[in-house]
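Here the complex is missing one protein chain, while the rest keep their positions.
The letters A and B name the chains in turn, as written, and every chain counts its residues from 1.
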Amino acid sequence: MDLVTPVTPSLEVAGLAFAYPDGHQALFGVDFTVGRGERVALLGPNGAGKTTLVLHLNGILTGGAGTVTVAGLPVGKQHMAEIRRRVGIVFQDPDDQLFMPTVREDVAFGPAAAGLKGPELEERVDRALAQVGMGEFKERPPHHLSFGQRRRVAVATVLAMEPEILVLDEPSSNLDPASRRELADILRSLDVTVLMVTHDLPYALELCPRSLVLSEGVIAADGRTAELLSDEELMRAHRLELPFGFDPRSVTMGA
Amino acid sequence: MGAGHAHRLYRHGHSPVHALPPHTKLAAAFAFVVVVVSTPREAMWAFGLYAVLLGFVARHARVPAGFLLKRLLIEVPFVAFAVLMPFVAEGERVDVLGLSLSVNGLWGAWNVLAKGTLGVAASVLLASTTELRELLLGLQRLKLPPLLVQIASFMIRYGDVITDEMRRMRIARESRGFEARGVRHWGVLAKSAGALFIRSYERGERVHLAMVSRGYAGSMPVIDEVTADRAQWSYALALPVAALVVCLLGWTL
């Protein structure tokens, strides 16, 4: 996998800065680019501004300085609907994402809002649910599912929109090891650009050939995941710590 | 464990009442209560007949009497209020067991008790045979403004989530040795309430973002619709029509 970005990258972020209304500034000028089809991890300690950055990718937070461009379209008022269809964000808490009474209606929400109806809609729902292996839970209410299942349905709700880039906020948080592996298998099987925001370093190494390190509101490093994780000085400087006994050099990933 | 996909009053079942389309049941329950409220309080036998009618519905719905009676407890504050009425109301007084009671107050107490109880019983029957989600579809079908139905549906979907957050905050407070004992502790509780508001509001924003990112532009796409045929309507409306007959008899007799 090379690091050269294609002509129209899926995502371009330039000079992004933002402060919350209470005066707390979270981003201090962020620049990076994600090419089409890439799987990139955005690493950083708690409070580095990761979630704030994610919320800028589809125009949820605006009003700071800098620009975000998705597949050539600038994020701004005029293209908001299209931007939001192209950027599929899977939020950290699946409860935020699953707001409809049943799994089927939840997954159908996006395509139905886009005008899909009848058998076509059903087909789209079935396909998205099959992609995450949740086909048989179609008629269940979301709050009756386990956390891991809810996260998978959350991914399906976004996949049903057929997005340009899938943005996952802490996809492995609160998952038990089996659910974590299942989600990894699902993500690897998908053919979309992925930006994965996480502080789960082994997960990043497993899934993403390239990583960005966000620290104190700026991109502190950008490179191959394995190399970044092996750079002890960089890791220490940005409060990134590998789990006990985990050595990135000893892991061989196909990527 | 929260209330789950069934709300607190719902009883799962496959009775003919469960199977009725929700909007027919809503209309029937509402019409029934209107009829009950319009019945003269002096026609005591009419209220007895209403109770029999409800009992009949409960049997059909296979809602056990014990369940129904237990749910009637919600009325207790008003029973207390009704018991006070004979003492405070105006008018002619009678002596009962050495107590001077107002005749009008006795009538008033009876009126509120009878109508209130029947109203609660009808609501309980409705709620125990209709799933939440169906109720919302029913309200939508009865032409409640869509925005109102949406607000209600979000409230239902997140009611448990928010209550759960509140419970966790209480556990967090208590695990740190804090126990609210009096007015002095209101500040801490209000901070929790404030934090809960912020969390709720922010969750609302996130939910909105999740919706918008899937193409929401102010109206919910219609995915399911409920319909009722003539037979279902007449089946559901049997209750209020029977009640209406009783009511008319009550006025004329």
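The rule is short, and it goes like this: a contact is a pair of C-beta atoms (placed from the backbone, for glycine too) under 8 Å apart; a residue touches a chain by one contact, two chains touch by 3 or more.
One rule holds for everything that comes next: contacts and distances are computed from a predicted model.
Asker: Which of "DNA polymerase-3 subunit delta", "Energy-coupling factor ABC transporter permease", "Lipoprotein" or "Beta sliding clamp" is the UniProt protein name of the chain not shown?
Answerer: "Energy-coupling factor ABC transporter permease"
Asker: Among the options B:101, B:118 or B:242, which residue touches the chain absent from this view?
Answerer: Among B:101, B:118 or B:242, only B:118 touches the chain that is not shown.
Asker: From the listed residues B:13, B:48, B:64 or B:145, report the one that touches the chain absent from this view.
Answerer: Candidates B:13, B:48, B:64 or B:145; residue touching the omitted chain: B:145.
Asker: Using the touch definition up top, pick the residue from B:20, B:207 or B:228 that touches the left-out chain.
Answerer: Candidates B:20, B:207 or B:228; residue touching the omitted chain: B:207.
Asker: On chain B, where is the contact patch with the chain that was removed from view?
Answerer: Interface with the chain not displayed, on the chain B side: 7-9, 26, 29-30, 33-34, 36-38, 40-42, 71, 74-75, 78, 85, 88-92, 102-105, 107-109, 111-112, 114-116, 118-120, 122-124, 126-127, 132, 135, 145, 147-148, 150-159, 161-163, 165-166, 180-183, 185-187, 189-198, 200-201, 203-205, 207-208, 211-212, 216-218, 220.
Asker: Provide the residue numbers of chain A that touch the chain removed from this figure.
Answerer: 15, 17-19, 21-23, 25, 28-29, 63-66, 99
Everything below uses one rule, namely that only the chains that are shown with their structure count from here on.
Asker: Quick check: in the complex, which residue numbers of chain B touch chain A?
Answerer: Where chain B meets chain A, its residues are 2, 4-5, 132-133, 136, 153-154, 157-158, 160-161, 203, 206-207, 209-217, 221-224.
Asker: Which residues of chain A touch chain B once you look at their complex with the stated criterion?
Answerer: 55, 58, 60, 80-81, 84-85, 87-89, 91, 93, 95-97, 99-102, 104-105, 108-110, 112-114, 121, 140-141, 143-144, 157-158, 161
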